[in-house]
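A protein chain is absent from this complex, but the other protein chains hold their places.
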Amino acid sequence: MSLNQKFDEYYKTKLVRPGNGCCPACGGPIAWRMILEGLDKNTVLYGGAPCASCNMSTINLPQFGLHFSSVGDGAAGIAAAFKVKGREDITVLCSSGDGGVGDISFGKVSACAERNDNIILLCLDNEAYMNTGGQKSGLTPYGAWTTTTPEGKKTKKKMIPMILAQHRIPYLATMSIAYPQDTINKVRKAKGIKGFKYLHLVMPCPTGWRFQESKTVEVSRLMVNSWTWPLYEVENGVLKITMKPKQIPVDDYLKLQGRFRNLAKQEIAEIQSFVDEERNRLVEVEGKNIWI
Amino acid sequence: MTFRAFRPEIDQDQCKRCGVCATYCPEGVIAKMDNDYYIDYRHCKGCGICSNECSSHAINMAREKEVS
Partner (left out) sequence: MPVTRMMEGNEAAAYGAKLARVEVVAAYPITPQTELISSLAEMIARGELKAEYIKVEGEHSALAAVCGASAAGARAFTASSSQGILFMEEIIWMPPGMRLPVVMCIVNRSVAPLGTLRPDHNDSLLQRDTGWIQIYCEDGQEVLDTILQGYKIAEDKRIYLPVAPCYEGYVVSATATPIEIPDQSDVDAFLPPYKHELYSLDPAAPKPRRRGGSIAQGRYDICQAMERAKGVIEEVDKEYSKRFGRYYDGMIEKYRCEDADAIIVTMGSITGTARDIVDEFRENGKKVGLVKLRVFRPFPTEELQEIGKKVRAIGFIDRNTSYGAVAGNGIGCVELGRALYPLKERPVLLNYFVGLGGTDVTMPQLRHITKRVVKAAETGKAEKEVEWVELEKLEE
């Protein structure tokens, strides 16, 4: 067998094959490859958010989608249909970007959480509306350049995981492509729970965040290690921090990215203090039930 | 004919077979065949993540050759 033939045989054993339309070094396909390791063939995908949807055509699972203004509700319909048919064994995974989950479908996501719909809702967050050229979303961080916030965003990132935690859902987790085993474990855990599960992965975007292509995974690692994007899970209200890296300065993370190029020293110091305060509060509630 | 500017090349002597490159490749085109790691150049986009993540410095990003 030639090498190419060997590769073709190899791809048959995977749920995703190469040939996606994403930018080179996009965090999305990296994320999908890890997430699919945590799932199996008995899965239906719903969604197809911009960006992440460039990857969907290469995934070998049945798929259905409407618009990114319909995150969650269509998946709830699919889950209801499978329940009526006695097929609750099928995992329904709804995926969308930060624009879908955090902005235009925010109400829908909240409703799915409140109803405890039996789906996994996955947010593949690249911190802006990247597929349309990089406009700001509610999940764009403070200080970031986007085409609609050219002076740097003046407001902070909307923290969806904590908002959904207060909906008293059975499970939620934050994830990073730089910690593949942590990611796969969380996906597997979600798959085994009945009810509404929320998984939020921040996927660096070299095109929109303006960093050198080869550094996608590195940027994600710095994001976690600076505690800008801490990795935790909340199971039945109890918070557990799953990765506790030794904290590095946030500037080590910011300075690699063109979207933060215009931050003044004072603004970087501000960001450092937000990150420190939020880290402290997170550590304080670790092991406790945060449903208030 | 390719759209790549650079292509990753694995130095099999330096390579420690840790598999990190395969884990992080966005296209999933790095795989272990027998005891060595290979890259499927039909689909590699030349992004360089594998080279950046390799702790053994076993992957070099070489300029894609000019095609006549």
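Note that the chains are named A and B in the order they appear, and that numbering of residues resets to 1 at the start of each chain.
Criterion: a contact is a pair of C-beta atoms (placed from the backbone, for glycine too) under 8 Å apart; a residue touches a chain by one contact, two chains touch by 3 or more.
Being a predicted model, the structure only gives us computed values, none of them experimental.
Taking every chain of the complex into account, the chain not shown here touches A.
If you put the hidden chain back, the residue from A:Leu61, A:Ile163 or A:Ile268 that touches it is A:Leu61. Summary of contacts with the chain left out: across A:Ile90, A:Ile184, A:Ile241 or A:Val283, the touching residue is A:Ile90. For subunit A, the residues in touch with the chain missing from this view are 41-44, 46, 61-64, 66-67, 69-70, 72-78, 80-85, 87, 90, 107-108, 110-111, 114-115, 117.
Heads up, the rule we're going with is that only the chains that are shown with their structure count from here on.
Between the Cα centres of subunit A and subunit B there is a gap of 26 Å.
Put simply, subunit A touches subunit B in their complex at residues 3-4, 6-7, 10-11, 14, 16-20, 22, 24-30, 33-34, 177, 180, 213-218.
Note for the complex: subunit B touches subunit A at residues 23-29, 31, 33, 38, 40, 42-43, 45-49, 51-53, 61.
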